[in-house]
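Shown here is a partial selection of chains from the complex, left in place.
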Amino acid sequence: MSFYVYLSGEIHTDWRDEIQQGAEAHGLDVVFTSAVTDHDASDAAGDHLGEESRQFWRDHKSSKVNAIRTRSLIEQSDLVVVRFGDKYKQWNAAFDAGYCAALSKPYVTLHDEDIVHPLKEVDAAAMAWTTSTEQVVEILRYVTRA
Amino acid sequence: MSFYVYLSGEIHTDWRDEIQQGAEAHGLDVVFTSAVTDHDASDAAGDHLGEESRQFWRDHKSSKVNAIRTRSLIEQSDLVVVRFGDKYKQWNAAFDAGYCAALSKPYVTLHDEDIVHPLKEVDAAAMAWTTSTEQVVEILRYVTRA
Amino acid sequence: MSFYVYLSGEIHTDWRDEIQQGAEAHGLDVVFTSAVTDHDASDAAGDHLGEESRQFWRDHKSSKVNAIRTRSLIEQSDLVVVRFGDKYKQWNAAFDAGYCAALSKPYVTLHDEDIVHPLKEVDAAAMAWTTSTEQVVEILRYVTRA
């Protein structure tokens, strides 16, 4: 059985690629999934359902279309990695973490030390706090060893 | 039966008081609960368990002691109000929202229009987006009417 | 312990009153709950959250405010009575029935014989099909006898 890992959060750096390449380099049997990470496509995911005059409803529709994808993927995963970058609010990442916590779905966080305090509740329910993609890969290597 | 409302999020303004006073003014049979909102006490909730040299573990211990309280209260509530203020990251508020979403626990958000976009996933799973405590009180008045 | 009964569906006739009066006449320890049955108030439940130019979003907001109330009440009930009248689509009543079915929450239907065929899936998952409020009261009298 493959090990399924959902990669949640920041979409402005290449942390997903780093983890996937690291897993590949170790020959791990891991399948990675995530939300659609093309920012513009994601924001426009509901546009084909009709134009909206208010930003709120445009966002609302796109978020729900995205949730169709992400809910299934999170629930099918064995582990979720939640990434908080140094920019943006990334409330969706914290939302995913809470979602996992309520489902008893194990997740690890990936963020720098300077945001340890505001992330304390998110980290408290996590299985690990990592600061580099190498550490995430090392966890994957460990939990999937024969 | 009383209606139980958990108030999650920002602890630096008096939005909780406003809602409670509004509910009282309307004579609503609503019981309000929340995390401990004394910021210093909350950060120090685990200090009596022994000193830590690293900030991460101090936060870790306090967050978990707080979670003992908040998990029970969220699960016993009929509605959760999640407040995002204009300062701080408030990832714990987004975390609570995700927790509610996974449990199918209804929640409403309370935040200004200027953060609609970063909160789109949180709002998408909410039962309402409110911008004032008066609107929250009005919802409580409506859902509890005889 | 009182027996909790949620009354779902048609809001244009006085079937709720008939059931409540029948229960009272028999001195039953039953607590009745329902959605807000004032049609105009129900349609306007979300209006205080801001005006909408599109009917869809006005309905959307009001439906969700109503759901805050109805979800809690359905989940707390011991039995749901779902009424289909001779007018209107009443898809919300069928929606409530499906919601109950998925939660294994017992429900009975109340409707005339001429709509037996289109309601066959809804009736198939019900604990009883009734055609009069007297029959509903009789069921309540029976299930709550000492």
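Order of writing sets the labels: A, B and C. Residues in every chain begin at 1.
Operating definition for what follows: contacts are C-beta pairs under 8 Å (C-beta built on N, C-alpha and C of every residue); 3 or more make two chains touch, one makes a residue touch a chain.
On a predicted model such as this, the values are computed, not experimentally measured, just so you know.
Asker: Given the 3 placed subunits, let me have the overall number of copies in this structure's complex.
Answerer: 8
Everything that follows uses one rule, which is that only the chains that are shown with their structure count from here on.
Asker: By how many degrees does chain B turn when fitted onto chain C using C-alpha atoms, rounded in steps of 5?
Answerer: About 90 degrees of rotation relates the two copies.
Asker: Determine, using the mean of C-alpha atoms as each chain's centre, which chain is farthest from chain B.
Answerer: C
Asker: Could you classify the chain A-chain B contact as same or different, where same means more than half of all interface residue numbers appear on both copies?
Answerer: Counting shared over all numbers used gives more than one half: same.
Asker: Whole-Å distance, chain A centre to chain C centre, using C-alpha means?
Answerer: Distance between chain centres, rounded to whole Å: 40 Å.
Asker: Using mean CA coordinates as chain centres, what's the gap between chain B and chain C in Å?
Answerer: Here the centre of chain C sits 31 Å away from the centre of chain B.
Asker: Based only on mean CA positions, could you tell me how far chain A sits from chain B in angstrom?
Answerer: Taking the mean C-alpha position of each chain, the two centres sit 23 Å apart.
Asker: Where does chain B touch two or more other chains at once, residue-wise?
Answerer: Residues 129 of chain B touch two or more partner chains.
Asker: Flag every residue of chain C that touches chain B in the complex, lowest number first.
Answerer: 36, 41, 45-46, 48-50, 61, 64-69, 71-72, 76
Asker: Any idea which chain B residues touch chain A in the complex?
Answerer: Counting only chain B, the residues touching chain A are 55-56, 59-60, 62-64, 66-67, 84, 88-103, 113, 115-125, 129.
Asker: Help me check something: in the complex, which residues belonging to chain B touch chain C?
Answerer: 1, 3, 78-79, 104, 106, 108, 127-131, 135, 138-139, 142-145
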